[in-house]
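The complex appears here minus one protein chain, its other protein chains still in place.
The first chain written gets the first letter, and so on, giving A and B; residue counts start at 1 in each chain.
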Amino acid sequence: MNKLLVNVKKFFLIVFSIIYLIPLYAAIVNSVKKYEDIIKSPLALPENFTLENFKLAYIRANIGSLYFNSFIITSISLLLIVFLASMLAYPIARNKNNVKYKILYIFILCGMMVPPQVVLIPSIKTLKFLNLLNTFPGIIFFYAGTYLSIGMFLYTAFIKTIPTSIEESGIIDGANKYTIFYKLIFPLLKPCTATVVIFLGMWIWNDFLPPMYILGSHKGRTITTGIYSAIGTFTTQWNIVFACVILASLPIIILYLFMQKQFQSGLTAGAIKG
Amino acid sequence: MKKVLSLLLSIVLVLTLFAGCGKSTSGDGTEPAEKDDETEKIEEVKEEKPVKIIFATNETPILTTDFWAVVSERFTDANPDVIVENIAQPSANIMMRDYLKTLLAAGQFPDVMVMASPGDFVPAGALLPIPDEDMPYIADTTKGKFNGKSYVVPYKKQVGGFFYNKKIFAENNLAEPQTYQDLVELCDKLKNANITPISMGLKDGWPQLVLASLILSADLLTENPDWGLDRNAGKTTFTSPEFKKALNKYADLTKNYCNDNMAGVSYTQMMELFFTGKAAMMPMGSWLQGEEQRVKPDFETGFFPVPSDKNADNIAVWINEGLSISAKTEYPEQCKRFVEFFMTDEEWYGKFLKTEMLFPTTKKAVEYEKSSLRKEIEEKIKPMTEVENWYDMTGDAALLPGLQTYFNKMTVNIAMGEDVDKQLELFDKTFDEAKSNLEK
Partner (left out) sequence: MKKKLELENLTFIMPGFLIYLVFMFVPIALCLFYSLTNWDGISSSYKIIGLRNFSRIFSDVSFLESVKVTIIVTLTTSIIYNTLGIATAALLNYAGRAYNFCKSAVFLPAILSPVVVSFIWAYMTQTDGGIINHIITAVGMGPIDFFASKDAIAFTVSGVIAWAAFGFFTTVYIAALKTIPNELYESAKIDGAGIFKQFRNVTLPLLTPGITVNTILSVTWGLKQYDFIKVMAPNTVQTVTVNAIERAFDYNMMGYSSSIVLVLFVSIVVISLIQIFIMKKFEVEY
């Protein structure tokens, strides 16, 4: 009886999950159809399978170079954020009763409350002043500044849960603080680093307005801004829209399918401890 | 105390270090930084390298990157000392005006640009005045002046009105309306025949204002061509009876005679409704012909202007868009040469006009292969009086910065059923704000 109930529950859960994913199904299935077929039967499997949409989207949006740009920007930004945020968080987490560090903590936390879009113009001004506008370093530093707060927030929460006895053993061995941090502490931060990399990586990859304005128009579009502008001219050509949409999301979906465990457990580490 | 001091000192230290860092990163960054340093330029002149000017185009589905590249290449072929680099807004969904403002704010204003709303830029001193003698090739240089000075070389003229499906009109024995009353009756007849009279969409935020603006041109500007000047001088208001009446017409048309789900319909979808025969008419500018050719070359389309209460003898024209030069450009002479080339290179200019079946602004008549609809429109408007398009009035009559945006939103609100009087009161209030914002 009980087992039957469980199976019925499982069945309904799976049905609901599938319904939940209908939009994605629609996007995928319609990206390999002709326009006329979408109008006729939007939910059916493709009658005349075609990759023409992808070809058009690929050429039109120049996807190859968009992937490259997005990859470079995302990976270097992440490296910078992980490096800076973990170091910044370490003394803050270890001096949690010191007022000075508390103030520093709150000061940096303020950055989490600001929507990046709305400080965009002052950011552009700052980057221009530093001669970094329209460059990859410019957008990378912009991301480092924007997401440092959340990185520090997650790392601080995580480091607090690591017992100080670990460092004490290091001090006894005569290691200096840098060695202690990189040899002993940093490896322990792996779950938190995974969270930071996965989430910030996702946000940076998917980000929209800042790269549009900071990178400028003609060179170095990212994948998201690139497909947005390519779609701008196709609005009802849903077959091509979906091809663009899928090309933009593909890398991150593949990454997700391979690293599901890390995605979900990374979240555990980040959110619960925070 | 000492601690604070040491903290400060180290901040300064690292800051200076960092500044050095920043420079080097920009130097060997993946993208070569734009070289606009003074020294850089001097070097270039010494080596007699060609100078580079940046041209900000306005990309649309028809005026593509490749299309705009033609003029730049042709210009450099004829003028090897100048290279023109084209840029465009990052996305077709971002208005060129907004993108130009970002560039200006960031100190990256292009040398030459496509300009449709000089009223937003002239007060900031961003544009170079162009004396009449510098554009001898332009037929009419009297329009669009700010304090007696021109800032835009108009490169095209467009007309606006209702495009209609000839087949539907013939099947229902309908004739082109001669007065506004005729238009309403026509719409009623279509509605009774179960045909959506007017194709309309609010999603993109601008197609609806074309209708409102055309009604305003027919109602206000035929009576008083200087209405815009009067409004800017405070001699009339947006709550005046004539303005209210025009907007109520717009409210009536959108409420009763347009397709459902207007808010979710984009410009592209509007065209789909019209060109598939689901709606009988579409109020739009003559650029729709570019789409007409692309979407349906053998679709039978007719055209009539928006009638006023009395007649249909006036045609609303857009003359607001053209080329502008940055006030801060280092190469004004080269820029002017480029603008002149744009307007006088017949092969290019003809090609440019052909894209959207435009009317030339040059003294010299420019011929190109015209569609039958285009010929029909030309014949039809020959005896008519030209009035400016209300929304894009030029020069001192132009709407103040921000008012176009307000008007966009107001027309969306009215189409979605909000109270006309209230919206117009707010319009007046927004006008006062915009005016005080201009006074420094």
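Methods note: a contact is a pair of C-beta atoms (placed from the backbone, for glycine too) under 8 Å apart; a residue touches a chain by one contact, two chains touch by 3 or more.
All of these numbers come straight from a predicted model, not from anything done at the bench.
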item	value
Interface residues of chain B (partner: the chain not displayed)	3, 6-7, 10-11, 14-15, 18, 93, 97-98, 101-102, 104-105, 120-121, 123-126, 202-206, 260-264, 401-402, 404-405, 408-409, 412, 416-417, 426, 434, 437, 440
For chain A, residues in touch with the removed chain	9-10, 13-14, 16-18, 20-24, 26-27, 39, 42-43, 80, 83-85, 87-88, 90-92, 95, 104, 108, 110-115, 117-123, 125-126, 130, 141-142, 144-146, 148-149, 152, 176-178, 181, 202, 205-206, 208-209, 224, 227-228, 231, 238, 241-242, 245, 248-249, 252-253, 256, 260, 263-265, 267-268, 271-272, 274
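Just so we're on the same page, only the chains that are shown with their structure count from here on.
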item	value
Contact footprint of chain A on chain B as seen in their complex	19, 22-23, 25-26, 29-31, 33-34, 60-61, 86-94, 99, 102, 105-108, 266-269, 272
Residues of chain A touching chain B in the complex	72, 121, 124-125, 128, 130-138, 212-213, 216-221, 225, 228-229, 232-233, 235-236
